[in-house]
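One protein chain omitted, others in place.
What follows is chain A.
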Amino acid sequence: MTQLESDIDALVDEFDLMDDWEQRYRYLIEMGQALAPLGETEYCDANKVKGCVSQVWLVLDDQDGRLIVRGDSDAHIVKGLVALMERLYSGRSPQDALSIDPKAVLGRIGLAEHLSPQRSNGLASMVQRIRAEAQAAA
């Protein structure tokens, strides 16, 4: 099993401990609350994610060939989704990042509804941005 696969399994295991949607949502929101805030200048238009009804900022960096994902949002649930993306993508090689199927992962942790294009939470835009960054670095 690769590092990526075991990381995803660990994430799925954490959510499997939750009995119902209420606990899963609470856990997601807690993940968001644990995010470190961005630097003051990073809350800029260039980092804003479009297609989201709340405000979302995403900062993508490359550190020694590894993708670094950081972000924030003014809404709790979306902030949790940012944390989930950070958990999923940050520290990966571009190749690993591109191999992730976010829809499958969200399905496995019972949050698939968030990645439907009808949801205006910007998660689809976030994923698109991260994948474009990985593509450029690959």
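The definition used in the following text is that a residue touches a chain if its C-beta (ideal position, glycine included) is under 8 Å from a C-beta of that chain, and two chains touch if they have at least 3 such contacts; residues count from 1.
Quick note on the criterion: contacts and distances are computed from a predicted model.
This complex has a chain not shown, and the name its UniProt record holds, of "Cysteine desulfurase", "proton-translocating NAD(P)(+) transhydrogenase", "Na+/H+ antiporter subunit A" or "Carboxymuconolactone decarboxylase-like domain-containing protein", is "Cysteine desulfurase".
Here one chain is not drawn; of A:29, A:98 or A:112, the residue touching it is A:29. Across A:76, A:108 or A:131, the residue that sits in touch with the chain not pictured is A:76. Residue-level contact of chain A with the missing chain is found at 21-22, 25-26, 29, 53-55, 74-78, 121.
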